[in-house]
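Only a single protein chain was left out; the remaining protein chains are all shown in position.
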Amino acid sequence: MRLRSLNQEWKMWTMSAKKKTLVDLYTQTIKIRKFEEKVWELFGQNLVPGTLHLYLGQEAVAAGVTAALKKTDWIQSTHRGHGHVIGKGADMNSALAELLGKKTGSCKGKGGSMHITQFDVGVLGATGVVASGLPIAVGAALSAKMRGTDEVVVCFFGDGASNNGTFGESLNMAAIWNLPVIWVIENNLYAMGTPIQLTCPSQNIADRGAGYCTPSVVVDGNNALEVYEASVEAVKRAREGKGPSLIECKTYRMRGHSRFDQAKYRPKEEAEHWLNKDAVEIIKKIAIEQGALTEKEAENIAKNLQKDVDKAAEFAIKSELPEPEDALDDVFAEVA
Amino acid sequence: MRLRSLNQEWKMWTMSAKKKTLVDLYTQTIKIRKFEEKVWELFGQNLVPGTLHLYLGQEAVAAGVTAALKKTDWIQSTHRGHGHVIGKGADMNSALAELLGKKTGSCKGKGGSMHITQFDVGVLGATGVVASGLPIAVGAALSAKMRGTDEVVVCFFGDGASNNGTFGESLNMAAIWNLPVIWVIENNLYAMGTPIQLTCPSQNIADRGAGYCTPSVVVDGNNALEVYEASVEAVKRAREGKGPSLIECKTYRMRGHSRFDQAKYRPKEEAEHWLNKDAVEIIKKIAIEQGALTEKEAENIAKNLQKDVDKAAEFAIKSELPEPEDALDDVFAEVA
Amino acid sequence: MTEMTYREALKAGIREEMLHDERVFLLGEDIGRNWGGAFKVTKGLAEEFGDERVRDTPISENTIVGAAIGAAITGLRPIAEIMFGDLISLAMDQVCNQAAKMRFMFGGQTSVPVVVRSVFGGGKNIASHHSQSLEAWFMHTPGLKIAVPAFASDAKGLIKTAIRDPNPVMFFEHKLVYDKKEEVPDEEYTIPFGEAKIRKEGADVTVWGTWFMLHKALDVAEELTKEGISVEVIDPRTLVPLDKKTLLESVKKTGRLVLVTEETKTGATTAEIAAIVQEEAFDWLDAPIKRVNAPDTPVPFSPPLEDYFIPNHKRIAEAIREIV
Partner (left out) sequence: MTEMTYREALKAGIREEMLHDERVFLLGEDIGRNWGGAFKVTKGLAEEFGDERVRDTPISENTIVGAAIGAAITGLRPIAEIMFGDLISLAMDQVCNQAAKMRFMFGGQTSVPVVVRSVFGGGKNIASHHSQSLEAWFMHTPGLKIAVPAFASDAKGLIKTAIRDPNPVMFFEHKLVYDKKEEVPDEEYTIPFGEAKIRKEGADVTVWGTWFMLHKALDVAEELTKEGISVEVIDPRTLVPLDKKTLLESVKKTGRLVLVTEETKTGATTAEIAAIVQEEAFDWLDAPIKRVNAPDTPVPFSPPLEDYFIPNHKRIAEAIREIV
């Protein structure tokens, strides 16, 4: 794979990366990791109904992007959304409770994994229809602009999603209206079992940005700092009214697509190569090298997060299931 | 407007353009012109029910493209389709009869202007849903390939259509499967009353081709020879198994979008500029300059075509309307 | 009261809401100053409110609706126009999977105050892709409200209610009612959803229908008085919520029901109404409920074919005569 090498500038940049930023990036990355490991554990205990699209392996993307955002900014999430919402600052209790279908879940158990959403921290929604979030992000960005705010909208989606009709429609609309939106493609090289080579004629999906006059960059999606840097630039552009940007993050799933998928269709060497590029290890190494963290501090952060996650799991498990008749609520908002 | 200048090579090419080709191009162009003038005349006489999207002004596109095709090749047409089907060799009697809603129309009066189709000369269909023809062209091209033929599929569509989701989906699918399809964008600068500047961030829609690894070119769509040359190259690529191409033809409607539209939204200078670039005059001039035609011969061709068109109109007018109950036929083909 | 066309009344309603509430804006293809909407409903609004609030879009139906949703959940009150109802087929995901379901899926965390305006119906000889009546698809999609005004004053009152509603509202018009005139109140008013209107009282048979078919039904009802048949005509005004009460009371009075819409018959909204009424007023029915719809074919182009396709006065009258 040919990554557009940002290495030169990037190395220089990292030298001056604020220590706090590095700590944040490490913390975000491992937080998502811990969350997802817990989800996987609970799933193994048969506590998570339905299916599951784990974010394991892709943590650096959500961590790097959300670290560049303000609380008032928005993100649009996907079927593989746990990392996004945790990154954006979702309450872990209600997030885990949602996955377990509990009344205390952020969606009262109505959404589950594919629709895990916490609106109050700026999650517009998580959608199960691949690529259906892009138009919604366009609208949120239009709204941000029309309301005269400096809000920025990030839209996460996969390599597979970029082949859906909404991709061109939405990139175009964001471009012509010069909207504060950032398209983040999480190119994990597969859509379910379909390798990107079968569905994309070019090396980089980011190549499609140019046709819509959208500045586009390819980054190592397993390196939270690299993702962060690109995001900061894109956010800056957006806030300054310079319009949309596109960031393609090359990354990889640690596990299969869903539920019971063992991902046997992935060539061994490819899988090995990527699984060695562990997002947590990479950002940890950078942070330590830059003197932002010691090994010990890193461990402590991890331990504390583990405690939070354990507590959240406890909360979720203890929480009650919804009443059957709750199924009838929340269809319509009441007319004022 | 910046047209990618093909002038250099093009001039050289024209020197050797076969005389027959130039005569054909002139004939095709003026044939479509004559046909459309007749349609406009009949419309003025209140003989054409419904609405109408005239091809007047864009004749060079259909003429140039279809002149590069064989009878066994396919075209996918649009709401502005008269020129395409006439170019592809449709019977004018049943074409005009269709526009008048007659039983003898190619669609038995069921389709009318927006669905004018003659399957037996290689028209896959004319569709009223903007951009809905692209996926169908993908399938026809896939079929051409899977059936082991050398058939080529041309898909016509407008600038407006290129903003619809099917555009990216179809360009992508054609590219990954390396299909013998030619995307012909008729960029007449407007989608109804909406100027392209409002809906397309770039100078050329053709810029979008690169993202799908599809060789793309911009030509003067009022110059049938220029369109033809690009088409020949694209057809060659397609027949040789080298995959899809995209040709953006810059052109202009002589009249409004439909029915009663006066196109007052078009700046005067712009309209003047384009209306002076008359497709018939341009190809006629070239043909005469190249010694392929004399003024007199050109006139004779025009006269003969006028006769054909008049006869077709007579046929159409004399033809009977369908019986009301015919409305119930042709929903399902009978099971063998 | 001022006499105005349906088109004018509708525009007046939109305009009033735009004046009241700066969050209200419009987006759609050719709705702006160059065209004013394919049926001219928004003509003049761009000039008055600017191109930002009356926003021409590319031909991207799914993203038009999706953008409206995104704007709605972040504080605005968008009205998305889909030029022809047939083209909502391109936006079914955003309408039916996103707008309709978001509030529910997210457990009430958000609501989606978006209005999608579009137009159905034939009669203009513009063939299969521009003449359908597809309201049944949306009636079968929980989470959407559906307004179907047939008269000018309702168009105005209902669009205002639609814009103020915190939920997604499909606001469906009909090509042949835009020019219908009616006296419209001068003072501000809204019309609540879920209240049908008895357009004509009668004793022998109830007719329920929408848009242009409702107008035809009213003509027929008038005619049939000459034959001594007293027809009650009900205009639902909204399909969701549906005013079952008015309908059932009428049927319990007349004992007979004819349903008239321009939809193709199988699976039309008339099927649902028939199913409800036979279920809830079984003992009052003196005859089978008749459905007058278009045949199960695409809409044909040629005038004699389209005339045959669309239910006409004669067919409505015959259906009534058959059961009284």
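The letters A, B and C name the chains in turn, as written, and every chain counts its residues from 1.
Everything below uses one rule, namely that contacts are C-beta pairs under 8 Å (C-beta built on N, C-alpha and C of every residue); 3 or more make two chains touch, one makes a residue touch a chain.
Just so it is clear, the structure is predicted and the values come from calculations on it, not from any experiment.
By the touch rule given at the top, the unshown chain touches A, B, C in the complete complex. Only one of B:Thr127, B:Thr199 or B:Ser258 touches the absent chain when the whole complex is considered: B:Thr127. Looking at B:Lys108, B:Arg208, B:Arg266 or B:Lys284, the residue that reaches the missing chain in the full complex is B:Lys108. Taking the complete complex into account, C:Ala100 is the one of C:Ala100, C:Ala150 or C:Ile191 that touches the chain left out. From the options C:Leu26, C:Ala68, C:Val112 or C:Ala136, the residue with contact to the chain not on display is C:Ala136. Chain A meets the missing chain through residues 49-51, 101-102, 105, 107, 109-112, 114-115, 127-131, 160-161, 163-165, 191-195, 198-200, 265, 321-328, 331.
Even with one chain removed from view, chain C keeps its contact list with that chain: residues 62, 86-87, 89-90, 92-93, 96-97, 100-101, 104-105, 127-129, 134, 136-137, 139-143, 240, 263-264, 266-272, 274-275, 278-280, 282, 285, 287-291, 295-298, 300-301. In the full complex, the hidden chain is touched by chain B at residues 74, 76, 105-111, 115, 117-120, 124-125, 127, 129, 132, 134-144, 146-147, 151, 153, 165-166, 169-170, 172-173, 176, 329-336.
Simple rule for what comes next: only the chains that are shown with their structure count from here on.
Between the Cα centres of chain B and chain C there is a gap of 37 Å.
Inter-chain centre distance (chain A to chain C, centres taken as mean C-alpha positions): 41 Å.
For chain A, residues that reach two or more other chains under the stated contact definition are 165-166, 169, 172, 176.
Among all residues of chain C, those that touch two or more other chains are 57-58, 60, 62-63.
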